[in-house]
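A single protein chain has been omitted from the complex, and every remaining protein chain is retained in its original position.
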Amino acid sequence: MTLDPKAFPQAARSALNDPLLRPALGRLKTHFGAGRAMAVQRYGDFESLRDAGKAIRDYAVTHLDELLVTFEQAVNARGGTVHWARDAAEARRLILGILQDAGAKTVTKGKSMVTEEIALNPFLEANGIEPVETDLGEYIIQLRGEPPSHIIAPAFHLSKEQVAETFFARHTALDPKRSLEERNALVQEARAVLRQRFEAADAGITGANFLSAKEGAAVIVTNEGNGDLTRLLPKTHIVVTGIEKVVADMNDVAVLVRLLPRSATGQPISTYVSVMAGRRGEGESDGPRDFHVVLVDNGRSKLIGTEAQDVLRCIRCSACINHCPVYGAVGGHAYGATYMGPIGAALNPGMMGVAEAAHHANASTFCGRCAEVCPVKIPLPKIMRHWRAVEHASGLAPKAITRGLALWAFAAKRPALYRFGASIAARLLRMMGRGGAVRAVPVKNGWFAVRDFPVPEGKTFMAQWKARR
Amino acid sequence: MSERPRVGLFVTCLVDLVRPQIGFAAVKLLEQAGCEVAVPATQTCCGQPAWNAGADSDAKDIARAAIAAFEGFDYVVAPSGSCAGMIKRHYPEVFETDAEWLPRARALAQKTHELMSFLVKVRGVTGVPAGFAHKVCYHDSCSSLREMGVKAEPRALLGTVEGLSIEEIKDPQGCCGFGGLFSVKYPEISERMADDKIADACGTGADTLIGGDLGCLLHLAGRMKRQGKTMAVRHAAEVLADMGGEKALGEP
Partner (left out) sequence: MSGREQILAEIRARRLAQAPKPQRYSAPKIEGDLVEAFAKRLSAQHAEVRILNSMAEVPEAVADVLRARNMAARIHLPSDSPLASLALGGVEVRGEPPSAFDAALTVAPFAIAETGTLAYPARKVEPASWHFRPLLEIAVLRASDIVGELEEVLAKLGTLPSTLNLVSGPSRTGDIEQTMELGAHGPKALTVLVVKE
């Protein structure tokens, strides 16, 4: 599956016609959507918590350099190393370098969207190192050769039958006559297969939900425990993270840990919250001997000081995705990018360029549900609109629409002309109507591809008002 | 509450072009509520289509004209959460860096209202002398809900219409898929969203769908007509102004 954000319209069409996708998308609404609503109600004053989260992240984003330097010092003090990657290629090289120095052949991976973003896995494979995804959803799609379709539930689009089919095809050492009817059987099989991989791994790579500057710690929020086995068993642990994940200290992390699971799945807390601060302690038998953090910029710093800066507050909870009606109609693969839904629409035009990701910013009704559920109050539709303005100003917007809009705007600034034009249009549309509606204009696309247009009365309000007064 | 406040009616371009009776219904309701209603002759549009498309310079020109046309009134009222929302929530954004127009935009935003919430919250209207003996379901537009905070007021007023009963749809927060130019740029996605909303509406057993934003209603009525569905679609203002006997949207 190739990822191309420019192919969004075709990919969306395909997704709309995919019968397997609809029930999966329905489940997101009933599970994650309802879950969040319940958690918000139970918490009480959730608004104050959102305000607190926004303030913590705003402070971090506007003090990013200071906090990253503090973080680096704290990591160094605990015997770890911080690496700085300007872009995806540099990040890949740095990570490869660390793994080669460690003589690593197999690497287990906790879930990390940043490693998707920088396309790490194929690069490692091309260099003779085997990455093994251990988050169940990531493992399943790794076996299938698919990209994730959601930022926290990467395989949500699959049915259990599809997962069973994949396990039968890829776990060839196991008895082909075994039963994989039950979800539980699938989970137990993955548990057994991956336990061997955990034990044998030379290195472990995780992401970070948060970086705590003062203590030099990376924090992961999970339910499975795979991130922990990834960190604790091998001798090298690498944290790969965006630069914007840092906050001032662990008390700030404690506040965000109240916000993230509730916003994501509706849980008051995820099963495991793990604070990873460097190498194994003196005399400890678990934990890495080498601790590395790779800080990835890849277009993030470019957003500072722009109208899109607020997007850097994101804590990657997926609430916006779960509540978006457009994502809810087409799913994640249609976006053709690592980040999808509203957060993708706000981030991608900035990080990939407007020409590449224009559809993401345009395929929105600005219904505002995303901004309403965002735990850190990112004004997502406002940022999407900003990208549309950039697109318009660069002359990149599709000509048909911009010309039509320009014509209409020309008239809208000239009341007499507008009145005249509106009267003609009203009369024309009325004439074209049959049985109360206009069914098509010469080209049956746009509005008329899927709808009729209710016939106007024939005389505009302003004309009638003028006549009456 | 002031005696006979002067209200500038922001009729909206869709109402003007497609369904003027909504404008007349709004005038009737406002006059019934003791307002002196004027309709500035120079109004054309709030500029939202240009603003949402990122055509900022056009949006600014259109918005300046709207501000100039309406800033002299005590209140500006629109039979639309979307247009009222553009003025109230977004005009200050449009003129964020404009020292001359920002205060004027803010002043106008302050006194701009969606019709039904204006009647209930500002004029204290508690009921309307109208009849509409139908089981209806109500569509909250996203802008009414999330930009203007309008949810209880339409229901409060419709509840006093003789013979009318409201059956709530299952997912009132969900977008209908209109979204202005979205409906023509991504018609198949817009279609799916409409179909989900229509299925929800039909599931209530109501014979009429009522809403406060004509854009949503044209999109839903147009889709239902294409599907051959018979549910009638009307704007809330028409029903509240006792004009429920006229033809519904798209009715032959």
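Note that the chains take the letters A and B in the order they are written out, and that residue 1 is the start of every chain.
Quick note on the criterion: a contact is a pair of C-beta atoms (placed from the backbone, for glycine too) under 8 Å apart; a residue touches a chain by one contact, two chains touch by 3 or more.
Since the structure is predicted, the reported quantities are computational estimates derived from the model, not experimental observations.
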If I'm reading the header right, one chain is hidden. Which shown chains does it touch across the whole complex?
A
Residue touching the undisplayed chain, where the options are A:Gly44, A:Pro176 or A:Gly395
A:Gly44
Would you indicate which residue among A:Thr62, A:Thr106 or A:Ser423 is in contact with the undisplayed chain?
A:Thr62
From the list A:Ala88, A:Leu124, A:Leu232 or A:Val293, which touches the chain that is not on show?
A:Leu232
Quick one: say which of A:Arg27, A:Arg144 or A:Arg439 touches the chain that got left out.
A:Arg27
Provide the residue numbers of chain A that touch the chain removed from this figure.
24, 27-28, 31-32, 43-45, 48-49, 52, 55-56, 58-59, 61-65, 68-69, 78, 83-86, 90, 134-137, 140, 153-156, 158-160, 163, 183-184, 186-188, 190-192, 194-195, 198, 215, 217, 223-226, 228-229, 231-233, 243, 248, 250-251, 254-255, 257-258, 265, 268-287, 295, 297, 301-302, 304-306
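Criterion: only the chains that are shown with their structure count from here on.
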Hey, how far is the Cα centre of chain A from the one of chain B, in Å?
33
Residue numbers on chain B that touch chain A, as the complex places them:
11, 13, 15-21, 23-24, 39, 41-45, 47, 49-56, 58, 61-62, 65, 93, 142-143, 146-147, 173-175, 177-194, 196, 218-219, 221-223, 225-226, 233, 247, 249-252
Residue ranges of chain A in contact with chain B within the complex
9, 12-13, 16, 325-326, 329-330, 362-369, 372, 382, 385-393, 397, 401-402, 405-406, 408-409, 411-413, 415, 418, 422, 425-426, 429, 435-437, 439, 445-447, 449-457, 459-462, 464-466
